[in-house]
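I'd like to ask you about the structure that follows.
With one protein chain held back, the other chains of the complex are shown just where they sit.
Now for subunit A:
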Amino acid sequence: MGISVKNISKSYDKVMALKNISFEVKPGELFGLIGPDGAGKTTLFRILTTLLIANEGEATVAGYNVIKEYKSIRNHVGYMPGRFSLYQDLTVEENLNFFATIFGTTIAENYDLIKEIYVQIEPFKDRRAGKLSGGMKQKLALSCALIHKPKVLFLDEPTTGVDPVSRKEFWEMLKRLQKKGITILVSTPYMDEAALCDRIALIQDGNILEIDTPEVIKNSFPKRLFKVKAAETFKLIQDLGSYEQTHSAYPFGEYIHFTSNNVDFNAKDLVQYLQANGHTDIEVNETAPTIEDTFMELSK
């Protein structure tokens, strides 16, 4: 009853958006598609929500085939596109009412499902949707996608352009919805959100790099990881790039994440190299890898 994707490929003209993708989402799972813009996430969502037809492969959603049984899927899934897609000239309440009506239900009937989300925007129920803040828009869009009690929920980059506090709240809501038995497929470009999913698929350029739990993916990082800091960050990146023992060096917040191609790498060698290049305030410490580190390593 979850989602099953088998060997899906899709191309637009000459661009291959998805290349032979396969994965399974178990019923009741919170599954994350993690990848940068242009990785093919939206195309995959559109195929699964019956909006596009794949060139090759098969997919089922809630047990229904996305091509033959598209009408059944349209009755049982909730879809929140990446772009805010509600009626800006309708009020919060009118939007919700409209979506309830076209799905043949009422707000009252499924109120308990959306209650926790909707109470936060209910004080503004007479405000036009176009005048809401980014976070409130997302909450309204989620309420509208949930109002017919879908079996599977598709959320395409729901937190893009939303402030950190609203993002955190949004993920807490997803966790609660999951407990109510809804299968959720969510995409995001933010690696920190990946840790909140049951399982994730790292996707880039239409390929899936890795599918597993966030924990396993983090621990699969093959090398020792160091965080490096110095007074002049820009010069630091350049110098690390020309250092003979460098395997990778990426900016990560205020640090540079560094791995070495030398199995017996010694941090002291690096400090010496940097001092020789005129760096001051040098810090080199070993650190635990994150999903982003794994992603960068895999996509190398």
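As a working rule, a contact is a pair of C-beta atoms (placed from the backbone, for glycine too) under 8 Å apart; a residue touches a chain by one contact, two chains touch by 3 or more; residues count from 1.
What we mean here is this: contacts and distances are computed from a predicted model.
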Omitted chain (choose from "ABC transmembrane type-2 domain-containing protein", "ABC transporter permease", "Tricarboxylic transport membrane protein" or "Glutamyl-tRNA(Gln) amidotransferase subunit A") - UniProt protein name: "ABC transporter permease"
Residue touching the undisplayed chain, where the options are A:Asn7, A:Ser85 or A:Asn285: A:Ser85
Which of A:Ser9, A:Ser22 or A:Asn75 contacts the chain that the document leaves out: A:Asn75
From A:Arg46, A:Lys151, A:Arg167 or A:Arg199, residue that would touch the chain that is not displayed: A:Arg46
Where the missing chain touches subunit A, by residue: 46, 49-53, 70-71, 74-75, 77, 79, 81, 83-90, 94, 97-99, 101-104, 144
